[in-house]
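A quick write-up on the structure given underneath.
Note that one protein chain of the assembly has been removed; the remaining protein chains are unaltered in position.
Letters A and B mark the chains as written, and numbering starts fresh at 1 in each.
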Amino acid sequence: MKNFLILLIMATASVTANAQAKKAEKHRVVFQMSTADAQEQQGLIRNLNHLMEGWGDTFEAEVVAHGPGISFVTNQSVVAGEVKKLAAKGIKFVACENTMKQKDIKHSDLLQGVGTVPMGLAEIVLKQEEGWAYIKGNF
Amino acid sequence: MKNFLILLIMATASVTANAQAKKAEKHRVVFQMSTADAQEQQGLIRNLNHLMEGWGDTFEAEVVAHGPGISFVTNQSVVAGEVKKLAAKGIKFVACENTMKQKDIKHSDLLQGVGTVPMGLAEIVLKQEEGWAYIKGNF
Partner (left out) sequence: MKNFLILLIMATASVTANAQAKKAEKHRVVFQMSTADAQEQQGLIRNLNHLMEGWGDTFEAEVVAHGPGISFVTNQSVVAGEVKKLAAKGIKFVACENTMKQKDIKHSDLLQGVGTVPMGLAEIVLKQEEGWAYIKGNF
């Protein structure tokens, strides 16, 4: 009986330790890109590059482009080359389908490697609910 | 004794399961409205409507209007009708009392159904402390 209790306590301690180790393993960040301003779009690219350099494989990021920020991930994007490069390195880029409908943007108008989500803001909320940090990517 | 332990473990498991179910039950979001820009104010309305359509009763939102964004919830608001409609559907709107004092805005200047909080930013912090997601509602 006593052994059983000790095991129970050890199991609890182990679960807690695992949860904390997991927390430190990865830096998960959801970025909100909601501006058409070219300088601010370039600013986010610069920041993503810095974070990748600093954190390497422990950096997991998703950029949600919505509203005027949808231009960040279309074929006419002023940062098209950089977005494609970062997508190839594992940064996730998604466009808001609501915004796409509103602005008549088709899937073929999006840069290669860019995914979509039904609602941009909902995606940002869901990520925060999963424990991701949130950064509003307009400066 | 053994039965008691089994009960204890079941109770613990049940508490954990409930906590997770509760987390999924509601999407709680606090929005910061801090701009007087009409287009950005209309953008937040559009987003609130989309989230209500998508999430229905599982969407719980509070919009905190402060600084220049206080105009979002006054009688002169460019989105007065939409704010009143969303308030009637259960979205909570609150104005910052500090901003009201600073701009000499009275309670009677606020749209019907709009509440107040002593400090707008403090309210946003308190909501995050309670586990709500945060969205800066200027785009």
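Everything below uses one rule, namely that contacts are C-beta pairs under 8 Å (C-beta built on N, C-alpha and C of every residue); 3 or more make two chains touch, one makes a residue touch a chain.
Remember, it's a predicted structure, so these values are computed and weren't measured experimentally.
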item	value
Residue of B:52, B:78 or B:121 touching the missing chain in the full complex	B:121
Absent-chain interface as seen on chain B, which is shown	1, 4-5, 8, 32, 34-35, 67-69, 98, 118-119, 121-122, 124-126, 128-129, 134, 136, 138
Residues belonging to chain A that touch the chain removed from view	1, 5, 9, 23, 27, 29, 43, 47, 50-51, 54-55, 133-136, 139
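One rule holds in what follows: only the chains that are shown with their structure count from here on.
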item	value
Averaged-CA centre spacing for the pair chain B and chain A, given as whole angstrom	23
